[in-house]
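Note sheet for the following structure.
Of the protein chains in this complex, all but one are displayed in their positions.
When the chains are written out, they are named A and B in that same order, and each has its own residue count from 1.
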Amino acid sequence: MCLAAPARVISIDEKTAVVDYQGVRTTARLDALTDDVTPGDFVLIHTGFAIKRLSPEDGEETLRLFDELTSSLTAEAEKAPPSTPSSHATQGVAEEQPEDA
Amino acid sequence: MTKHDERITPLHGAGGELMGQLLDRLVLPRFAGEEIGSIGLQSLDDGASISLPDLPGELVLTTDSHVVDPVFFPGGDIGRLAAAGTLNDLTVMGARPLALTLAAIIEEGYPVSDLERVLDSIADVLREVGTPVVCGDTKVMPAGDIDGIVLNTTGLGIADPPIGDADLRAGDCVLVSGSIGDHGMALLAAREEFHLETSLLSDVAPLWPMLRPVITAGTVRAMKDPTRGGLASALNDMARKSQTCIEIEEDAVPILDAVRGLSDLLGISPYDVANEGKAVMIVAEENAQATLSLLRDHPLGKDAAIIGRVTDEHPGRVILATPIGGRRFLDMPLGDPVPRIC
Partner (left out) sequence: MARPFSFTDPKRAKALSDAIRILAPPDPYKIVHVCGTHEMAITQSGLRRFLPDTVDLLEGPGCPVCVTPATDIDAAAEIARTGAIVCTFGDMIRVPGSHTSLDALRTEGCDVRTVLSADEALRIARDTTQDVVFFAVGFETTTPMTAVICLDDPPPNLSILVSHKLIPQAMAALLNLPDNRIAAYLAPGHVSTIIGLAPYEEWLRERRIPTVVGGFEPLDILYAVALLLRQSRDGVASVENGYPRAVDDNGSPAARALVNEVFQVVDVAWRGIGVIRQSGLSLRPRFAQLDARQRFDVGITEEADEIPGCRCPDILTAQAVPSDCPLFATRCTPLAPVGPCMVGTEGACNIWFRYNGERSL
């Protein structure tokens, strides 16, 4: 129950904003939004109500998080010994530590 | 077997799965019979062909009834839709349009000025293509017994040879003549209760001027116009009839920004909604670039693209290669799309 699409805030009148989804304009209510928003910001909108403010920097930060994770995991894998199946936690807490060389 | 309390529902008219089943159960057993041309009722194509002795090629016949709400929508109206729709059914069967009939069923009290606007739209389209309306019919029904106006248009053309929608072979290329989803999304956006504003217009337009040179080149193996049920319906139809697999590269499908925006906010896929000024066609690989150039020579074809190919991997199915590099089936839509929140 989570379909929410990002739209750009064009103008705000009290608790209602005019928003733009790639050239399609409509209004969205701001009553349920904790964040402050100003025209030019993006918001995530679910059933006609804004639920979160998004900024373009958030987009870049997201990519940075992806890249940071993959590079750190690749680095860890390069240091680890080749394919000894380590015991993983398949349910709850692992019973023993992963095997180390 | 028909249950005694079975009723027709809107799903039956939506151009998807249920309508297909209705035709299979009720229509074909009664009316499919002796073949009088190469494309008959059983083909359930955009029209049918009729061969006559001493006639090079075949006559092509098609009919459509048109109900649209609202009658006047961004980019057109029921008149433009009816005329272009029938001309396009002829065109995608490879037929040069010869003549149209026009029948109108009108609700008592309908404004004559609205009727004039509708008729003017029809005349505009016909002028563009050079095809006359040669006969017609008018009925008036009591107020409330029908909603506004319903049009029926029948088109007659000549094709040498007729182009069906089932001659697909592994290795062929799939092309579309332009952006997908415009008409269906424009009409959804026009619904008052959605309170949406956009400059997106229906793409409703006659295809004959753009497609004439493509048809003349003689290289189109199969063609359809993806109207109700959208590109998904048209591609699934072609894949099923030919028992081949159609693989589409999602990134290659032209989609306007506004259509993507509406898709995001309504939760409806552009593949599932109608196009009224587009064609999807199958050509052998060696002819794909030349066909693309011919399409792009015409203003309506400026966004034309090669969007995929025919394979034999999953016969009868349509597969999408997704932007991240995944693959999934593209299904035949079940009924008219509804907005979703989940």
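Methods note: a contact is a pair of C-beta atoms (placed from the backbone, for glycine too) under 8 Å apart; a residue touches a chain by one contact, two chains touch by 3 or more.
Note that the structure is predicted; figures quoted are calculated from it, not measured.
Novice: Give the residue, chosen from B:42, B:138, B:216 or B:322, that touches the chain omitted from the document.
Specialist: Of all options in B:42, B:138, B:216 or B:322, contact with the hidden chain holds for B:322.
Novice: Go through subunit B and note every residue touching the omitted chain.
Specialist: Here the touching residues of subunit B are 7, 9-10, 17-18, 193-194, 257, 260, 264-267, 314, 319-320, 322-329, 331, 334-335, 338-342.
Novice: Please output the residues of subunit A touching the missing chain, sorted low to high.
Specialist: 1-4, 6, 8, 22-23, 29, 31-34, 42, 44, 46-49, 51-52, 54, 58-59, 61-63, 65-67, 69-70, 73-74, 77, 85-86, 88-94, 97-98
The rule we apply is simple: only the chains that are shown with their structure count from here on.
Novice: Which of the residues in subunit B end up touching subunit A in this complex?
Specialist: For this pair, the touching residues of subunit B are 189, 194-200, 257-258, 260-262, 264-265, 267, 340-342.
Novice: Spell out the residues on subunit A that touch subunit B in their complex, using ranges where they run on.
Specialist: 1-3, 5-7, 20-27, 45-47
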